[in-house]
Structures are given as structure tokens and as C-alpha cells.
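One structure is given here, and the rest of the page talks about it.
With one protein chain held back, the other chains of the complex are shown just where they sit.
Chains here go by letter, A and B, matching the order in which they are written, and residues are numbered from 1 within each.
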Amino acid sequence: MEVLQFAVRKLIGGIPLVLGVTLISFVLMVYYGPDKTFELLGKNPTAEEIAEIRSELGYDRPFFVRYGEFLKELVTMDFGLSDSTGEPVNHMLGRTIPISLALVAPGFILGNLLGVLLALVAAYNRSGWIDKAIMGFAVIGMSVSFLIVIIAFQIIFSSSYGLDFFPVRGWNVHSMGDYVMYVTVPTLASVFVALGYNTRFYRAVLVEEMTRDHVRTARAFGISPVKLFYKHILKNALIPIITRVMFSIPLVVVSGSLLIESYFGIPGVGKITFDAITSGDQPVLKAVVSLTAVLFVITLLLTDILYRAVDPRVSLN
Amino acid sequence: MTDEVAKALLSVRNLVVEFDTRYGPVRAVDDISFDIFPNETVGIVGESGCGKTVTGLSLLRLVPSPPGRIVQGSIILNGSDLAQLPEKDMARLRGDEISMIFQEPMTALNPVLSVGEQMTDVLRQHRSITKRAARDAAIDMLLKVGISVPEKRIDEYPHELSGGMRQRVMIAMALSCNPKLLVADEPTTALDVTTQAQVLEQIVMLQEEFHMAVILITHDLGVIAETCQRAIVMYCGNIVEAGTTADLFERPRHPYTKGLLESIPRLRDERIPELPVIPGMVPDLMSLPAGCRFADRCQYVQADCRQTPPRLKVSDDTRSGVACYHPLNQEPGLVRTPA
Partner (left out) sequence: MSTSTSAIASPASLPEERHESIWGKAIYKLRRDRAGMVGFAIVTAYFIAALGVWLGIWGTHWSDVEGPKWSPMTSEFWFGTNIIGQDIFQRAIYSTKTAFEIGLVVAVLSTLTGAVMGALAGFFSGTWIDEIILWIKGVLDSIPFYLFVAAVAFALQDNPYAMHVAMVSTFWTTTGRLVRGEVIKLRNFEFVEAARAIGVPQIVIIFRHILPNTFHILLVQATIVFVAAIKSEVILSFLGLGVQDGVSWGLMISESTLEVLAGYFNNFIWASVLLFGLVMAFNMFSDALQDALDPKKVAAP
């Protein structure tokens, strides 16, 4: 019950954040956004036609009324129809979110796991050649642009100039085998790009924990290295690790998928966002922004709960 | 070896510990030798940087190994040389035969584990007992170190305890497997004065009850006076004098010891214009002088002092010694250079 109260409190606390995000997005994208009046009309529109369209699009209503409508859409989760395709936005989200998740999940998990493993090797061999080599590769990984990696990997793995093995674009997934074929190159690209950052971060966290006093104390009492690692290093490192992993989730799902999906032509949330950006499709944009804000607040909440489970110093107040 | 020496609990001979620095290897501990006998409390005293902490750490082979290492020497405990022991065997001894407690109680305990968990971990590492039995033993130990209501405290987390209590928990952990030797590195320096006195009293009591030897590393001569029977004075990586506390305080033989004693602020009959200090500075470990390291600051220095470093001349029972060509208050018939 305590947890529930805590959760509710945190969610309520997140409301200003959601309001803030929606307000800024609304101001930028809708209020100052593209004026579609003339797109919808033909040539030489008359004054009445202009007024009619403007009224239909809601341009003549005052700011807060329009913002209020937006919030209502958010709360009722009804964003209407897409400007470009006419498809109900909710429907679009329902169709694309699972694809995006299936696309980014392997890369995300793999990128973090490998990052931790490499960081472990580096940390335990601190100052040795392995450490320097791993850190060297990490810097290289950090210095390559995601775009370059995507293009390069596509050439190397999918095109006729390379291995010509994996599909170049699209997402024609009907079986597990198909899934593996389509998800591999994007996953490899994401892992390559994230690995550098992840490894460096995890290594820093591990080294910081390894050199703490209480680790020396435990060693002084003869605790075995394995137990030392799990109970005194890893457990203590969980807070920064959890923070990082959790906070990169909203980032990865939306921003990460944007580039991959547009380049590989995969119909996920990122792609429809990208299309919406270039075509100025407001309902879709509104929906995606709202989604991200809510996702962020939920992430904050989950993170706090996880903290509590891991560190007794954190209280639920 | 005489009978006296054969009874020593711990024998350190010619220990040298080096650290790799940007400017080359530096000897934090340079050829020291001493014995510790069962059931005695011996202090290692000296200023910061003299090598006393590194000495303590080397006894448990806890010197941080990328920069530091034991270059030579032997540390004999119960017939085995700790300096040569493989790490696995060393880990078995730590917490069991020989224990160490550290200076900062605030950070020495793991904040995410309860007191009980940390204590039972130590117990179960060295003894095969059930969790239940370990917990009972831990509660027992907490009581012994003077923590009231131990059944409740044992489930608390370090941040819920005061500094003094945390230090007592550390002591409880260190003693839980009944070690023969306890190394305490500045255990009370980070505590306030009242707590300091209490914790020291506790250590003395426990030393008697558990029949163990205690090495107390400190820079505070007052602590030595209150708790130790013997003391070893270190300067710049060397041992300059050793002896009973009474002898050291009343008849210091090394000019450095004398200087230390004189610089303690105390009540005097007459006013003095200035607090006596030892002039000069500790020499740079990277550019040590040819002779005695204290020569530049010594008011009794003579020509031969600067030629070669004086070696520690140890008494027959190895319990006292001095490293000086011209010791003060010298009693006849005391000299014997160790092997």
C-alpha cells in the first residue's frame, strides 16, 4: 500500500512535467506550426472559403482553448485522424509501437549487457593493456556518427557491394526467421554506436565502487572475490546503472528508432514521426509528443521505485 | 633464536614496500623488522607519511597492488610467511587469524547491507555454521562491544548508526572469529574525544577477554600512553625506536622521539616563549640523504650520522631497539644487531 501511495504521489508530481512538455510542443508545433489553410484550398480561394477552412481547422480560436482541446485529446487518448493518411492516430500508434519495440529491444539489451561485460573486464584489469584497448575502442565507437554506421552497415551486410545477405529495407516479418533477418543489421548498428558510451560509463561506475572503503573492509575480512563483486560492488553500482538504463529508454524508443526506421523503411513509431515532421502532420506529432512525455513520467516513477528496492538509504517520503 | 623470540606471535623481518609513482619507485616502508608477542598491545606511532599505515596493510597483504608491492622481507605468523602466501590462503587468514579495522567508520561499512548481513557474511566465510547460529553469534558480539539492544541493531543499516557505533560494529566484525592479532589503523581518529575514549576502553577490554595481540597504529602519543604496553616509533619509512611505553616516555633514546614528546602541548610551571617544534621538514622520499634521515633536523647530529644510515639495534628480547649512532639516555649492555 505504501508503494501505491508513493506511486500516486509521484504520478501527480509528474503532472507539471507533462504540462510543460505539452505546452512547449503545442506552442511550437501547433500554434506556430504550419498553417495548412492554403494547402487545403485550391488556387484563388475566396475570403469566405479561407474563413471557413480556418474555422474548421480551429485557427480562429484563442490560444488556451486550443491548448485545452489538446489536453483533452491527451487525457482521452483520442488524437483524431492523421492529416496525411486519414488513418486514426491511435490505430497508427497501435500498429507501429510493437514494431518499434521489437526493433530496438535487442539492440538496447545487447548494447547494455555487452557494455557491462566489457566494463567489467576493463575495470578488473585497470591500467593494463586490456583496459587501454577496450577504452580505445570505446572512444572510436563514440566518435562514429550513427548515420555513418547505418549507411556503412547497410552497404556491408545488405547490398550487392558487400555480403548481400540481409534485407536492405522493409519489415516483412511473418516468422521468427524473418524477424532475425530484418532485425540483425539495425541491431548491429545500434549496438556499435551505443557500446562506446555504455562501456565508458559502466567502467567508471565499477571503478568508483571497486575503490570504495567498504570493499577494502570486506576484503580485509576475507570475503571471497565473487561475493565481493556481487554484494559489495555490483549491488552498490545499481543505482547509477538503473538511472542510466531507465532514462535511456524513452530516448531510445523514440529518437533511436527515428533514424533507423526512416533509413531502413521500417514502419514503426520513429518512421511515422519522421514522416509527420516532414509533412507537418499535426495529430500524429501531438500524439507522439504526448506519448513521450507520459512515458518519461512513468519512467521516473519506475526508477524511483527501483531505487527503493535497491538502496535502503532511499525512503519513500 | 633465543627462547624469547621463539615465542613471538608475529615476526617481521626486513620488510620493504615500494610504490610506483610517476617519478619512479618510492619505498614507503624501507627495511623494517619487529616482533609482536601474544596478548600485548603495541603501538606504531609516527606522523602522516611515515609508513605506519602501509606497514599495517602489508601485514594483511592489503597494500593496493597496482601501485604498491612488497619487494622483500618476511612476515611470519604461526610459522607461515604471509608475504609469500598465495592470495587464496591469505583470504582465509583475513578476519580469522588476523583482523584489521580502519580509520573511517562512516565509509567502512557497506551502506546497502544491514549490519547483521555484513557480520554474518564474515562469520560464515570462516566457519561452517547456519545462518541462525551466525546471527546469534553476531548479536552476542554486538553486546560484547557495548551496543545495547543488539537484536534490533543487527537489522539496521549503517546510516542509521552513529560513528562510534559503527566503529564498534567494525570491532565486533573483526573479533567475531577470535583472531590472534588485531591491527587497528587510527581507529579513533575520526571520532570525537568522548567516543574516542570509550572505543579505546572497549579495545583494551576486548584484548584481555579475547587474549589477542593488538597493533594500534596512530599519530597520537596520548593514545599510546593510555593503551599500549610497547610502542614502535617510525620516521620516514624506518623504525627509529622501540620500547616499553614507560621507557619511551621517560627515557627516549632517539632524538626524534624526544622531539615528539617535547612538542606535545602541556601544562608547565613556567611560561615558555614558543611551543617547541622539530625544525626542518621530513625529507623527500625521492631524494633521501646519504646518512641518517633525521640528521638534518637533529640537534645532536654528528659527522658520522651523515655517512651511512644507522641500523636498528635491537635488545636480546627483541622488544626494544634504537636506530641511532648516538642515542640519548642509553643504558649499557643493550645492543645487538638483528640478522
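We take it that contacts are C-beta pairs under 8 Å (C-beta built on N, C-alpha and C of every residue); 3 or more make two chains touch, one makes a residue touch a chain.
Computed from a predicted model, the values in this text were never measured in an experiment.
K.L.:
So one chain is hidden, and I want to know which residue out of A:74, A:116 or A:288 touches that hidden chain in the complete assembly.
P.N.:
In the complete complex, the chain left out is touched by residue A:288.
K.L.:
Out of A:140, A:163, A:180 or A:309, point to the residue that touches the absent chain in the complete complex.
P.N.:
Checking the options A:140, A:163, A:180 or A:309, the one contacting the hidden chain is A:140.
K.L.:
For the chain that's not shown, point to the residue among B:73, B:158 or B:259 touching it.
P.N.:
Counting the whole complex, the residue in contact with the absent chain is B:259.
K.L.:
Would you indicate which residue among A:69, A:87 or A:208 is in contact with the undisplayed chain?
P.N.:
A:208
K.L.:
Looking at B:49, B:163 or B:289, which residue reaches the missing chain?
P.N.:
B:49
K.L.:
Go through chain A and note every residue touching the omitted chain.
P.N.:
16-17, 20-21, 24-25, 27-29, 32-34, 122, 126-127, 131-132, 135, 139-140, 142-148, 151-152, 155, 159, 161, 200-201, 203-204, 207-208, 250-251, 254-255, 258-259, 262-263, 273-274, 277-278, 280, 285, 288-289, 292-293, 296-297
Criterion: only the chains that are shown with their structure count from here on.
K.L.:
Let me have the rounded angstrom distance from the C-alpha centre of chain A over to the C-alpha centre of chain B, please.
P.N.:
Distance between chain centres: 54 Å.
K.L.:
Show me the residue ranges of chain A that touch chain B in the complex, using the header's touch definition.
P.N.:
These residues of chain A touch chain B: 126-127, 212-214, 216-224, 227, 231-232, 235-236, 310-313.
K.L.:
Would you pull the chain B residues touching chain A in the complex into a rising list?
P.N.:
Spelled out, the residues of chain B in touch with chain A are 60, 62, 66, 91-96, 99-100, 102, 104, 107-114, 118, 121-122, 125-126, 157, 159, 170, 173-174.
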